[in-house]
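Only one protein chain is missing from this complex, and each of the others stays in its spot.
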Amino acid sequence: MDYLALIGSVLTLIGTIFMFLAALGLLRMPDVYNRIQAGTKASTLGSVLTLLGIGLIQPDWLLKIGLLIIFILLSNPVSSHVLGRAAHHKKVPMSPKTVLDHLTEDQTSTKN
Amino acid sequence: MIYLILLLVFGLIMIIMAFTAIHHKNLQVAVIASGIISLLASVVYVFLAAPDVAITEASIGSALTVVIFFYVLNKIRRSNDQE
Partner (left out) sequence: MINTLLSVSLLFIALSFILIIIRFLIGTTVADRIIALDVLTVSSIGMLVILARMFDRVIYLDVAVVYGILSFIGVIVMAKYMEKSL
């Protein structure tokens, strides 16, 4: 029983380290789209690991924590997708290292 | 000790965000800064052992106020486009 709590606290620490790496990527990346990529994916993994760790420490709360995990896994990719589409619609400039832009190609090919 | 450090960090961030909300030229940035103030105020209420006040602050200050402000900004932009 004590081992379960220890495993849970180590999982919580790993999850918060992933959240810190998400914030670092948000600060260091050169571009809006790279920032969406770094921030959202790493913070989703970190928050899910943190919630699982707390659920292993306190097994009575596992129902509510499962609801929270399902909601984060559903809502976070949707919001990042909507943000990326809005930024592309507003023509936020890309970094000079960008090599591929499928959305602009699709829009111009359907107009012609 | 760690609670004191966290409360000091949150207070500093809230003061910086308040100055940003007052002095920034762009209105959307000011509204987002007030939303961040409300988020951190909710976390501080949880620290001070008042979860019902934290739920009210999170639902009204950080969701409803921001949504109404963006609705009004959209109305203003649309009326400016028509003239």
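In this document, chain identifiers A and B correspond to the written order of the chains, with residue numbering beginning at 1 in each.
The rule is simple: contacts are C-beta pairs under 8 Å (C-beta built on N, C-alpha and C of every residue); 3 or more make two chains touch, one makes a residue touch a chain.
Since we're looking at a predicted model, the values are computed, not measured.
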Q | Residues of chain A (touch criterion as defined above) contacting the omitted chain | A | 5-6, 9-10, 12-13, 15-17, 19-20, 22-24, 26-27, 32, 35-36, 39-40, 43-44, 46-47, 50-51, 54, 57-58, 60-61, 64-65, 67-68, 71-72, 75-76, 78-80, 82-83, 85-87, 89-90, 92
Q. If the missing chain were put back, which residues of chain B would it touch?
A. 2, 5-6, 9-10, 13, 16-17, 20, 26, 28-29, 32-33, 35-36, 39-40, 42-43, 46-47, 49, 51, 54-55, 58-59, 62-63, 66-67, 70-71, 73-74
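Heads up, the rule we're going with is that only the chains that are shown with their structure count from here on.
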**Q.** Centre distance in Å when chain A and chain B are each reduced to the mean of their C-alpha atoms
**A.** 22
